[in-house]
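Sharing a structure with you now.
As you look at this complex, bear in mind that one protein chain is not there, while each of the others sits in place.
A, B and C label the chains in the order they appear, each numbered from 1.
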Amino acid sequence: MKRWTILAHQPVARQMMQLDLQVDDAFAYVPGQFLHVRVTDGHDFLLRRPISLCNFDPDTRVLSLVYRVGGDGTRALAKRTPGMEVDVLGPLGQGFPIHEEDGHALLIGGGIGVPPLVELAKQITAQGKTVTAVIGFLTKDVVILEKELQMYGDVFVCTDDGSYGHHGRVTDLLTADLLASVDRYYSCGPLPMLQAIVGKIEAKVPGYVSLEERMGCGIGACMACVQWTVDEQGNKRLQKICKQGPVFDGREVVFE
Amino acid sequence: MKRWTILAHQPVARQMMQLDLQVDDAFAYVPGQFLHVRVTDGHDFLLRRPISLCNFDPDTRVLSLVYRVGGDGTRALAKRTPGMEVDVLGPLGQGFPIHEEDGHALLIGGGIGVPPLVELAKQITAQGKTVTAVIGFLTKDVVILEKELQMYGDVFVCTDDGSYGHHGRVTDLLTADLLASVDRYYSCGPLPMLQAIVGKIEAKVPGYVSLEERMGCGIGACMACVQWTVDEQGNKRLQKICKQGPVFDGREVVFE
Amino acid sequence: MPASGCFGFGKEYAEFYDLSILGAIMVKATTLETRTGNPTPRVAETPAGMLNAIGLQNPGVDLVVREELPWLRQYDVPIIVNVAGSTVEEYVQVTEKLSHSEDLDAIEVNISCPNVKCGGIQFGTNPESAAEVVREMKKAAHVPVIVKLSPNVTDIVSMAKAVEEAGADAVSLINTLVGMRIDLKTMKPILANGVGGLSGPAVKPVAIRMVYQVSQAVQIPVIGMGGVMTAEDALEFLAAGASAVAVGTANFVNPYACPEIIAGLKTYCETQGIGNIQELVGKAWK
Partner (left out) sequence: MPASGCFGFGKEYAEFYDLSILGAIMVKATTLETRTGNPTPRVAETPAGMLNAIGLQNPGVDLVVREELPWLRQYDVPIIVNVAGSTVEEYVQVTEKLSHSEDLDAIEVNISCPNVKCGGIQFGTNPESAAEVVREMKKAAHVPVIVKLSPNVTDIVSMAKAVEEAGADAVSLINTLVGMRIDLKTMKPILANGVGGLSGPAVKPVAIRMVYQVSQAVQIPVIGMGGVMTAEDALEFLAAGASAVAVGTANFVNPYACPEIIAGLKTYCETQGIGNIQELVGKAWK
């Protein structure tokens, strides 16, 4: 648990905020991990909010989060101004594993599932590999992080209402050619999207999905955030998204 | 209910803060009235805090409150910084009546009962009358508003531990000579002090006491803040401190 | 509509807005005789809530009928009089006195005040006693009888069913939860009365649960209350099964709470294309 100072806090799209925090020297993380953030210090919002780590600059030690102002808690967070401190726990959970042997990775993100892909793209390309990103949004106003991802490779954007990029879902853009060209996929977004992705990709390409669930503790103690998985041997397991996840092997997740 | 912007917010003694607010044009008040202040906008501190109006500058329309950081709520209030808005209700209650016929008024305050006497001294002297103030505190570190009161007349200070001014209670300073020289007294402070004052002054001098009680609504609806009074005719009445008070005729209050 | 005990007899709020906009007014508990209530302190703050132990201070039914109700009648709004007592006879006597007045539209029986020894909570925690009070009051009453239930019971559903069978025209819930706070300076309870009634946002989840359970189990309307601060809170109660929603503590925090909530509900219905807000009642289980 740390208290980090807010350096900047600005809207980056409609109801989307970027929060830049000055982190301590010891800070290090794996893309796909999350921070468990208190939105105020009082008791009004007792539970922390899980927010993915989005971008980290090791030189300035500035960490950026990008989040959607959806409910009351994120609304309270959005009111906090530079100079104030934020109480955070983390980085928590298991991030996306990067595989030595891969040459080309496919990143698939939907809405607020896009943020963790930015640091992931950075780290994968830093190892000399290439990335292609396919990201989907509800509508033009809420498109985020397109430019940031373009720094690392090709980016294909789609919107549900066709107001920007391709008109349709991310799965439309997962063409046979694209899938044939990649060694692995990394995905993050709402559950129905992840389920559609895994359905479409089947076992053709190995890869990961990052799951969301309402959390209590964020550290594996309360059993709020469970998810059934089944491994190759057929062992069914009830896993904690906050501790054994949020990233799971796409083939192992049991979608209900 | 209004939202007023904080212009300045600073400590004026140990655990004593002065809060300067920019008020609207319509604002007007009688000394002895109070504001019912929300310390945060959330639900952590649901109840408002009654704080006396202390000083008002009609030219700049700056209103000052002086309060003690005692419990959790005032601690939360003390964290609010200039530029933020505070949600206030009021002015509420009945203030100190100023009587045409008086020449010399005695103001008696204890601790956080001193703030309302400042504006009162200003308004009484503005009518060409004189005031003498007797104010008491626990100890030197928490003495407040002495200089402000000196602008309007003589001020005698005492502390319980003798660390500043007279060693003792305000009642020690209510000499027969002083009492003989005044037409009316105005007092505000903790209940035992008020009771001692009324006991000492008896019916020699008419005057007022301003009472404190835990409040719910502050506007007379919840019946939380009641006080028995008995008038000259012997009519006992259960009065609401927030509505019929906080200022009562010293002879009418029933001290238990 | 404002909840009983949180709105006095309306006079204070009439200084803030026109009471005619309200759906109804539930006035402070009325007893047979004048009551001076409990010693102070009578309120204490708690996390997202407050405790009160007012102790049913009120001028007594005669004065209420003579002075308060006629004054309120100037507003075009249904008046609900909250009745408390310590014996069945007392409840009935107050009801009889009220039956001589034209200035009320319903009676709310308070069998759930936790703050006075004989404030009727014994009736509120036992289905048979509750049913008896209601049966007797129904005989004496010339207006519908609403029964206000206590949440401090093991089984709220059987309480509601018991009063429904006894003839209640509606139930309102919840009254306050019994709670306490201790002052660390004195190490004694903050309230002079020791215990008090907990209200405010803190109790909302308990209230929602009870409304959800009771509204499915009875045929009569449920008036929901407990921690309503905003239009969203009111919508939660409607979805849970309340046909009407009352606002208590919020009036103390914000005297404009009722008009603001009413406006918020109107806006919600407009933006969502809802013609009649009653469509939402019980959505959570329908």
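The rule we apply is simple: contacts are C-beta pairs under 8 Å (C-beta built on N, C-alpha and C of every residue); 3 or more make two chains touch, one makes a residue touch a chain.
What you are looking at is a predicted structure, and each value in this text was computed from that prediction instead of being measured.
Taking the full assembly into account, the omitted chain touches A, B, C.
Per the touch definition above, the residue from A:Arg38, A:Arg68 or A:Arg184 contacting the chain not shown is A:Arg38. If you put the hidden chain back, the residue from C:Val133, C:Leu235 or C:Cys258 that touches it is C:Leu235. One of C:Val64, C:Val77 or C:Leu177 touches the chain omitted from the figure, and that residue is C:Leu177.
Touch with the hidden chain on the side of chain C covers residues 46-49, 51, 125, 152-155, 177-182, 184, 187-189, 194-195, 198, 200-206, 208-209, 212, 227, 232, 235-236, 239-240, 280, 283-284.
Looking at chain A, the residues touching the absent chain are 1, 38, 43-48, 73, 89, 213-227, 238, 243. Listed for chain B, the residues touching the missing chain in the whole complex are 43-44.
Basically, only the chains that are shown with their structure count from here on.
Farthest chain from chain C (centres taken as the mean of C-alpha atoms): A.
Of all chain pairs, the one joined by the greatest number of contacting C-beta pairs is B-C. Averaging C-alpha coordinates per chain places the centre of chain B 35 Å away from that of chain C. Computed from the mean C-alpha positions, the centre of chain A lies at a distance of 47 Å from the centre of chain C. Centres computed as Cα averages put chain A at a distance of 55 Å from chain B. Contact of a single residue of chain B with at least two other chains is seen at positions 43-44.
Counting only residues that touch two or more partner chains, chain C has 47-48.
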